[in-house]
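For this view, one protein chain was removed and the others were kept in their places.
Chain lettering (A, B, C and D) follows the sequence in which the chains are written, and residue indices restart at 1 in each chain.
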Amino acid sequence: MEKRVTFKGWKLPLLLLAPQIIVTAIFFFWPAGQAIWQSLFIPDPFGLSMQYVGLGNFEYLLQDRYYRAAFVTTAIFSISVTVVTMVVALLLAVMADRLIKGSGTYRTLLIWPYAVAPAVAGVLWMFMFNTRVGVVTWYLGQMGYSWNHVLNQNEAMTLVVIASAWGRISYNFLFFLAGLQAIPRSVIEAAAIDGARFWTRFRTIVLPLLSPVTFFLLVVNIIYAFFETFGVIHTITGGGPQQATTTLVYKVYADGFVGQDLGSSAAQSVILLVLVAILTVIQFKYIERKVHY
Amino acid sequence: ATDIQWWHAFSGRLGELLEAQVADFNESQSDYRVIATHKGNYSEALNAGIAAFRAGQQPHLLQVFEVGTATMMGARGAIKPVFEVMEESGLPFDESAYLPAVTGYYTTVDGQMLSFPYNSSTPVMYVNLDKLAEAGIDADVDLTTWSQVDEVLTQLRDAGVSCPFTTSWQSWVHLETLSARHDQPFATQENGFAGFDTELVFNGPVQVAHIEMLGEWARDGRFTYAGRRNEAGANFRAGECAIFTESSAGYAGVKAEADFDFDIRPLPYWDNVEGAPLNTIIGGASVWVMAGKSDDEYRGVAAFLNYLSSPEVQAQWHQDTGYLPITQAAYDLTREQGFYDENPGTEVAVEQMTAQEPTGNSKGLRLGSFDQIRTIIDEELEGVWAGNKTAQQALDTAVERGNPLLRRFEQANR
Amino acid sequence: MATLTLDNVRKNYGQTEVIHGVSIDVTDGEFIVIVGPSGCGKSTLLRMVAGLETITSGDVRIGPDRVNDREPMDRNIAMVFQNYALYPHMSVYDNMAYGLKIAGTPRDEIAARVATAARMLQLEPYLQRRPRELSGGQRQRVAMGRAIVRKPAVFLFDEPLSNLDAKLRVQMRLEIKALQRDLGVTSLYVTHDQVEAMTLADRMIVMNAGVAEQIGAPLEVYADPATTFVAGFIGSPPMNFLPGGSLGLNAPTAGIRPEQLRRAEGDDVRLSATVRYAEALGAESLVHMVTDEGTQICLRQDGRAAPPSLGERLSLAFDPSDLCLFDEGGTRLRRI
Amino acid sequence: MATLTLDNVRKNYGQTEVIHGVSIDVTDGEFIVIVGPSGCGKSTLLRMVAGLETITSGDVRIGPDRVNDREPMDRNIAMVFQNYALYPHMSVYDNMAYGLKIAGTPRDEIAARVATAARMLQLEPYLQRRPRELSGGQRQRVAMGRAIVRKPAVFLFDEPLSNLDAKLRVQMRLEIKALQRDLGVTSLYVTHDQVEAMTLADRMIVMNAGVAEQIGAPLEVYADPATTFVAGFIGSPPMNFLPGGSLGLNAPTAGIRPEQLRRAEGDDVRLSATVRYAEALGAESLVHMVTDEGTQICLRQDGRAAPPSLGERLSLAFDPSDLCLFDEGGTRLRRI
């Protein structure tokens, strides 16, 4: 999509672009270049010396069962967060949309968690499910279920998924609600007159018409789950038990800053950079061509 | 006054005691001011220090747990050996005044002190006597061997104790110390003391059997797992758990918080293993002096370290915290003060450390990337506690995953 | 196909009554147009019939059945919306087939019915397109098709042509009329365009502020308006209103349509006025004037006659029997 | 105020030529309407005059000056856009004052000029409102006001009324006409609505696919169309076209306007046709028929005459001098 009218000249636009280009170059492209460079070496933790290893770091990574597992973990985690978030948000949005009045009030009440930092969300959920003092753990215990996400991989995954999804529900809710309210009333009415009852309408009209919103949310949720959940994982499980909750991004951090294995961390950064660059391009092509109903 | 930055990993009771020492030192003179900063747990503090060094913002002093020793030793250009600092300062410094069992860990082959052994510990066993009584077990029950412990735990469980046994620092206590105490190698090349080309071998039969037993306890409710570091301390101090294997330094917290009678016992061993028991090995942390500071600052550092080694300060620290005394003078002073008599069990740690002459397998560990290797061990052990893996599988995997890290460390430090 | 009866239907939104009791009996196959200015309640009335709004009081009957409490899907109606309300994600075929599919009609029959409708509406080449790939007129046809295939008892139209441009509107209104006549389905059609109402309706309901001011056949309403509102609303340019006194009449208001005025020849002068401006439209010209009393009036004259120039004073004549007289409230005074 | 000259103006987008050379001399104060169907290049032509599109070849002159290479602000023009393009965050006052502010006009003078324009356009009560707080007609007036205050040499209008509803459109077009006449500013006005063109233009340019098919005064164009395209586009319903042969004429196509047909009385029958449908519009009726040759034709008759019934066969007459004859290409054959 391009504008019809444009202003002339090339100096002014370059001047306008300069701040962003400079900041991007220094804090994005320079580090990215560094990552690529460093991925060819094994430096010692203190940065006093480094050994050239060619693609050795990548070989090492690909041989590492746990690195490969981190891909799977990331996939499971991201998909779960996305699904939980979207299903709950859609459910709430559909209910709020049915109201003639008051959807604004519910929106205000539901919007809170969006503002809560993932790391703080992690602390809150960790507090509720703490194996010693957690209220939820205690009540679960009363019901005969012994919760222990410190040892149980599935429970750990469940907890980080819920804690990560929690804050996003608000955001998704906003978009779904806006999306629902943007569906022309008359289309719904037409379907009703055509004989479709609530669920039929929802399945055959509402869901398909929401699909642009849904796709958008899908992308942002996956991006969120990929990158912004670091705080949740760091505060709740630290990637454990047994790396069951170690995502790719967490591993970059864990190997780079905890493990002091800068070569491996740089190589992981490079792999992530490539992955995300591909995703960006795909997403971009899609946005440009986005279907608007 | 010249500021001396000290990054450490102590919070809670230990943090308070450390702050008190710092305040005391700062009051005692006016040339230097030590500023102590809590940098998270041991791993976090170490990483913060390393990262800061890379950024040229390192503190003067960095507390590094024993696990990071090889890493620090490997970073010759990043540290300034303590003996150098002391020599240059001109302050009296006699390496022979320190307990060899402790300082041996932190010295070069020719006996020069690289880091200051600020807080050294060794694992011991804490027993909640009230819980024993609750289960009708005699307070004097013999807990010298793991088989005896096994029986007592069964009784405790059967009597309805929800947490018969727990431990902190599982790898340190139940693999590293276990190996040393039973003269089993943890890694080749004298556990790394003899060179970088070392390989992990802690998947031997003794270790497997021991972990197998813990795994069984975990599954049948005799062992409650609480975390990789000393999270379990909270459970024990709250009176939930009957028996607790933990650093001697757990004493500070237990003494401060426990509202039950407790006992400190030596770490049990397997009497069916030949040569057992040997000494336990050292833990805790030492303080490293970082490179790249001015002479004046190093003089301040020396003054502070000198203050920390004085018999009074050391004795007080030892008595308050349960960390080992690092000088003979402090040890003697403590005995003179009658502390060991008034507080039975407090001498267990020192005795345990010094009872036997260490072998190549019990001198300690000096492995690169050991923090990550511990993480791997922790992960695999958790697999056993959760019932996902057998002990053999877990230890084999840990060895298999850990060795590449040693290779990378070797490569990086060539 | 069925009759449709509204019996004193009223609608309140909270305290405000927006439909003040409308009654009409629509015979089977009749085409009724509801016409009136924006906000007068046309859509509301239609939507009550559709079941999209609750009925505050009164009855709506389709055939013999009172349908007040039925859901829209149970009323056997079809509706064409102003914005067409096509399902944007479905092909033209699926848009038309949707209602039948839900009703569980066999596939063959669906295909057959859609095909018939598509043929009637000349939509055959577009069956696989999405609505956004169609022009306005084609979309309008799809909306019609969707209504047709269901063979409902009653068609409801809510300003179905107002989103089209002028040319297309004329064409589509002819098509709608023809289609309804062929199908013979009872229809209720809402518009604010009086031309549409005139050309489509068998009978029309002229609404004003929630009240049905007049119900009747188009030419009847045009020739014989019941109120000044109706007289002003139907016909463009509207009827001229003159104070009765100025014409020596015993009525507050007298109305005369622009085409019933003529330039006086000889001494039949009844009115003089000054020309403000003239619009030459080709076939006809509209001459806008002010009378000496200051009332604005309009004269429609043949396009071939030369339009008068600005400021010219014209003498006007009309046939007194063409006058419509109204009382103060705007109600027609009938000569008995 | 100035003259405006287009001299063989062309526009290419890449390879495609969309304006095929348009020339016209607009005299000072003249109101020129460019009319034609969608996509014929009306806006493109206007935008070239405005300086918003480059001119591929040919010259545009405002007054004596060739302005091809001037920026829009240096051409001394003002433009009213279809969507008004009001600055949404500025008050009505600021919208009108903006161009003057930029030009560095003194505050007092800005205030005075805006006040004058606001008075003329009856916008005084709304000066502090934002555009979104105005009705469509008011917005349109603001757009006009913005153009007026700058006292430009030429006004450019691009379909300024097409976003308004029918009633308002009629009213606004009268206002625009009056205003332009009062101000006497040379104007170029684009529309696709032939009624608008007829009523507004001093002269109109009828465009088709980038070609100016006819330039002339409205009634002249109506009465004397140069091509079938013009004859069909101007006038509603459009001119009826009959094959010349069927009338015994020596021309491929003959055109006659619906109001020039009449029902034959006696033996002046020239044409017979069957009634398809009749639309009674009150003042007049349109009778749509098919001739025996199958051509669709339309007859406009007085509303008072009873419309014929469907299927009825009518005999039609016309005055042969009203016929317009066209050649195969649709160009008018003039009788010399």
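One rule holds in what follows: a residue touches a chain if its C-beta (ideal position, glycine included) is under 8 Å from a C-beta of that chain, and two chains touch if they have at least 3 such contacts.
To be clear about the criterion, contacts and distances are computed from a predicted model.
Hidden chain, UniProt protein name from the list "Monovalent cation/proton antiporter, MnhG/PhaG subunit", "Acyl-CoA dehydrogenase", "Fumarate reductase flavoprotein subunit" or "sn-glycerol-3-phosphate transport system permease protein UgpE": "sn-glycerol-3-phosphate transport system permease protein UgpE". When the full complex is taken into account, the listed residue touching the unshown chain is B:14, out of B:14, B:187, B:242 or B:333. Looking at B:234, B:308 or B:406, the residue that reaches the missing chain in the full complex is B:234.
Considering B:40, B:100, B:221 or B:292, the position touching the chain not shown turns out to be B:40 (whole complex). In the full complex, the hidden chain is touched by subunit A at residues 1, 3-10, 12-14, 16-17, 19-21, 23-24, 26-35, 38, 88, 91-92, 95-96, 98-100, 102, 106-121, 123-125, 127-128, 132-135, 137-139, 166, 169-170, 174-175, 178, 182, 188-189, 192, 197-198, 216, 220, 223, 227-228, 230-231, 234-235, 249, 252-253, 256-257, 262, 265-266, 269, 272-273, 276-277, 279-280, 283-284. Seen across the whole complex, the unshown chain contacts subunit D at 50-52, 71-73, 77-79, 81-83, 85-90, 98-99, 102-103, 146, 150.
One chain is missing from the display, and on subunit B it is touched by residues 9-14, 37-42, 44, 48, 51-52, 54-57, 168, 227, 229-231, 233-234, 238, 250, 253.
What we mean here is this: only the chains that are shown with their structure count from here on.
By C-beta contact pairs, the most connected chain pair is A-B. We define each chain's centre as the mean of its Cα atoms; on that basis subunit A and subunit B are separated by 39 Å.
Annotation: 56 Å between the Cα-based centres of subunit A and subunit D. Of all residues in subunit C, none touches two or more other chains.
Under the contact definition stated at the top, not a single residue of subunit A touches 2 or more other chains.
Pairwise chain contacts in this structure: A-B, A-C, C-D. Put simply, subunit A touches subunit C in their complex at residues 184, 186-187, 189-197, 200, 204-205, 208-209, 211, 293. Remark: subunit A residues 42-51, 53, 60, 63-66, 131-132, 150-153, 240-243, 257-261, 263-264 touch subunit B in the complex. Contacts from subunit C toward subunit D in the complex involve residues 166, 170, 174, 177-178, 193, 195, 198-199, 218-219, 222-223, 234-235, 257-259, 277, 279-284, 300, 302-303.
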